[in-house]
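First the structure, in the form of structure tokens, and then the observations on it.
A single protein chain has been removed from this complex, and every other one stays in its place.
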Amino acid sequence: MNLIEKHPILQFEHGKKVKFTFDGKEMEGFEGEPIAAALHANGIKILSYTEKYKRPRGFFCAIGKCSSCFVIVDGVPNVRSCITPLKEGMAIQTQYGRGKFSQEVQKDED
Amino acid sequence: MKTDVLVIGGGPAGLCAAIEAASFGCKVTLVDESLALGGQLIKQTHKFFGSSDEFAGIRGIEIAKRLNEEVNNRRDRIEVFLNTSAVGYYPDEKLVSCMTAEQKFFTIKPEKLVVATGAFEKIVPFPGNDLPGVYGAGAVQTLMNVYGVVPGKRVLMVGAGNIGLIVSYQLLQAGVELAGIVEFAPKIGGYWVHAAKVRRLGIPIYLRHTVKRALGEKWVEGAIIQAIDEKGDWKGEEKKIECDVICLAVGLSPTCELLWQAGCEMEYVSELSGYVPKRDETMRTTHPDIWVAGDASGIEEASSAMIEGKIAGLSVAYSLGRVEEFFFKERLAEFWEKLNLLRGGETSQKIKIGVEKVLLKKDDRDNCLDIQRYAQARSESQIIQYDEKFLSGVLNNQMVESVLPPEALWKNKKGGLVIVECPQTIPCDPCHTNCPTGAILPFDNINDLPKIDYSKCTGCALCVASCPGLACFVVDLTYHEGEKAILKLPYEMLPRPEVNQEVLCLDREGNAIATGKVIRVQEPKKDRTLVVHVVVPRKLVNQIRAIRVIKNG
Partner (left out) sequence: MDEEIFVCRCEEVTLREIRDAIRSGHTTLSELRRLLRVGMGPCQGRGCREIILREIAKQTRVPIEKLYPAKFRPPSKPVPMGLVKNNGV
């Protein structure tokens, strides 16, 4: 992973290392950190392709405001990967166009 | 779900609003869509300006921790929802709809609402600006400072305002290469001391330049930059920049969608960087149950965002009948005093004018005119002199003369004397508050330039360690080897210099002009800013302002 090893001011306390997949390929990241950060650390810059002109898109604001970072997570499209925490075993996919549900809608958790 | 007060946004403004309201007994719900509280603060590794009441001289990340603790101490009254976006306001029902983790949808019905949603990065139009690798400055900061991910190999920074300058410096700290900074305007927009920090590490600032296009098909593989003339037309040759990240730091716009939805009266105020709600002195908008604070009310600073947050929190508590009228007025006046102080400097005139435009008041429009006139007179008096070098953050030769201590005193002074290179009035005073001898005289106004009584200076270098602008240095001319002198300078990079090590000495533009020997490394404030004592050629003491550690192997 492409991580900053030494920093004059900061110390990074990463959480638990977990495995996830991106378009079927297995990758590693840290639990609880945003999906976008984990993907970037694995060298993934393209998160989606646009509907009309099929232009590649990566993240832009990283704070949940621009919606440039949509991916499909466990079948749910239009997930803002910059503010969604990574979990063990997540299946993440590149989103093409506006994204459709490829799976049943997640059920309410409580 | 019901609550007394809902605060949307957990940056400095929202946190202070929540803390203040809770301290008067209100039940507060705080929602923030990110994964941690602190807003912009959690990515700021640099020390903040401002006054000591609002944590000046402390790194942003530390301020976030302290505010977090205060929230934690009040957990009985403040309920926090992270990873939760407030997505809509329904004015008829007075309901705020929220979404947790992009999944769970619920609503909150607050008595009172404080909107402290911060700001959004502006985008500049150029071909390829939508490619992956064109990132907002905040995104770059989040990646590298919060999650420790390398944002790219080589970055081109667009914009030399404070954010662009600070993020540039932070990129260097993270070990990322910086191709340079382009700035549309003929001078840097941020604090001069921030520019000086990156200039002396050899980073070029291209004034009156902008990005013409991003190169690359799938992602950024370079950029073309070019100069522009006064009218905004292209001028001169195109220049190709090698980079894989183009970082946009061209300003922020307030995030106010929720206020629009609530029907608050909005106005476009360029001084505050976009549409902002009209509000009164208590930060209440034209909607009687909605307050605003921080960058959402106009782009400014964390220090003012905190005060505005406190004002909103106090006023909300007052409107809920939790504060006595007299006490409310006293405290409100106190907060305003601080705000006015903060906004007193030349760099804040714009904010003052902007705020005047949206402040709901009864009668005193004259007052507003006065400030405008003042500002104008002031900016006219500022136009004078300065050459291009100075405008990009490098002192010119005449100015160097003016910052040196008096020769007679300096020559024989054991321990050395301070040199302060801080030529612009900014709201900042840690050099004074950290000077143990009173050599840096008290500031009448926090925006004053530091004034020095050299007879009191002992060369202790505490100011060197605490100045957020890294603008203080100490030079000791009494070093026994005649041709040499000791320079004590601030250092916040890697690798850490070792005693007896040879280092490269850089001038104010980052040119290596000599080698020096490290004789001492201190960390006076235990905050990771080192003060490095370097023996340098005596004739170059007025030019050397940074060092680079020569990497072995």
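Letters A and B mark the chains as written, and numbering starts fresh at 1 in each.
Everything below uses one rule, namely that a residue touches a chain if its C-beta (ideal position, glycine included) is under 8 Å from a C-beta of that chain, and two chains touch if they have at least 3 such contacts.
Source: prediction; values computed, not measured.
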Among B:D130, B:E177 or B:E281, which one is in touch with the chain left out? B:D130
The one residue from B:V269, B:I446, B:C467 or B:I486 touching the chain left out of view is B:V269
Of B:D4, B:D32, B:E54 or B:E102, the residue in touch with the unshown chain: B:E102
Against the chain that's been left off, what residues of chain A make contact? List them. 50-53, 55, 57, 60, 65-68, 70, 76-80, 101, 105, 108
Contact residues on chain B toward the hidden chain run 85, 87-90, 95, 97, 99, 102-107, 120, 122-123, 125-130, 213, 253, 255, 257-258, 260-261, 266-270, 274-275
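The rule is simple: only the chains that are shown with their structure count from here on.
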Within their complex, chain B touches chain A through residues 33-35, 45, 59, 61, 83, 85, 101-104, 118, 120-121, 123, 130-136, 138-139, 142-145, 147-151, 173-175, 218-219, 255, 492-494, 496, 528
The chain A residues in contact with chain B across the complex are 1-4, 6-10, 12, 14, 30, 32-34, 37, 40-41, 45-47, 55-66, 76, 79-80, 82-85, 106, 108-110
